[in-house]
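Excluded from the complex is one protein chain; the other protein chains are retained at their positions.
All chains are identified by letter, namely A and B, in their written order; residue positions are counted from 1 within each chain.
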Amino acid sequence: MKTRISIPATAKKGDILNIKTLASHPMHSGFRRDAIGALVPRDIINRFRCEYQGQLVFEAKFGPGTAANPFLSFHLRADERGNVVFIWIDQQGERTEELRFLDIVDDEY
Amino acid sequence: MKRRTLLLGAATGLALQLAPHVYAKRLKATMALFYGEETITVGRVHLKTPPLAENGNSVSLVVDVESPMTENDYVREIRIFADNNPVPMLASYQFSPAAGKAGVATRIRLSNSQTITAVARLNDGTLWSGSSETIVTLAACVDPLL
Partner (left out) sequence: MRSAAASLLIVIIANFLLPAASATVPLTNTLSASASASASASASASAPVASRAQSGYHFQSSDTQSLQDDDFKNPGMLWVDTGRQYFNDATGSKNKACASCHKKLASSVATTFPKMNQHLGAVVNLTTQIQHCRSQHQQAEPIDYESETALALTAYLANHARGQRADHHVLAPPATLKQSVEDGGRYFNQRRGQLNLSCHNCHQDSVGKMLRGDLISQGQSNGYPIYRLEWQSLGSLHRRFRACDIGVRAQPQALGSDTYINLEAYLKQRGAGLLIETPAVRR
């Protein structure tokens, strides 16, 4: 599954960062029919988590009502330098994990 | 021809005048299903969806809740409801104070024209909501998959 993540590489402590993610997934709702009229079974990513400093910052639980190739934009308050972890979990339980390092720069240089 | 379109337009307009009552009833039923007897106060939640969506498969949604997001005062969860969809709860988003801001932007699916509602639960247990209405138009030609 291809993913795209937009997060600043550096931030000042206390900054509220806007993070965007995009994942390639058809998100079959289970309500659509194929070329011969049969129902295409539900196949969706149903959870997205963003963890930072070992804690959960943001979690999204999707139903079939989220558009294909799900896009999410949320926020994170920069604190200590470290990894920000992005996890997508689909209905089969398969996980896709991505890591981005967030560097904290000081106000005074 | 002109007279017919005028009548058709007027009939549709009349139907829409009646629609708010239908919308309100449906919304009430959906809220009762998920929140029972709990009080939901309208306010603090700013929900934005386009007034007209040219395709129900991908409609932009932006929700923001006024909150300082401190340890003592933060938004725990925002749930999005589309009461005329086959599955009324579209998504639920959980936050911790570390998020800094309680807001999400995403893209949702709407099967019909309807009211979309966002309900936020704060850490003190109170519920706040905001809504937005979107008309979904249909494509001209049926597009079979390949």
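The rule is simple: a residue touches a chain if its C-beta (ideal position, glycine included) is under 8 Å from a C-beta of that chain, and two chains touch if they have at least 3 such contacts.
Keep in mind it's a predicted model, so treat the numbers as computed, not measured.
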{"item": "Residue of A:44, A:67, A:84 or A:102 touching the missing chain in the full complex", "value": "A:67"}
{"item": "Hidden-chain contact residue, picked from the options B:38, B:73 or B:133", "value": "B:133"}
{"item": "Residue numbers in chain B that touch the chain omitted from display", "value": "2, 5-6, 8-10, 12-13, 16-17, 19-20, 24, 50-55, 57-60, 133, 135, 137-146"}
{"item": "Touch list for chain A against the chain that is not drawn", "value": "2, 4, 6, 20, 22, 24, 26-27, 67-69, 71"}
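Everything below uses one rule, namely that only the chains that are shown with their structure count from here on.
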{"item": "Whole-Å gap separating chain A and chain B, where each centre is the average of the chain's CA atoms", "value": "22"}
{"item": "Parts of chain A lying in touch with chain B, wherever the complex brings them together", "value": "16-17, 29, 31, 34-35, 52-53, 55-68, 70-77, 79"}
{"item": "Complex contacts: residues of chain B adjacent to chain A", "value": "57-59, 69, 80, 82, 85-87, 89-111, 144-146"}
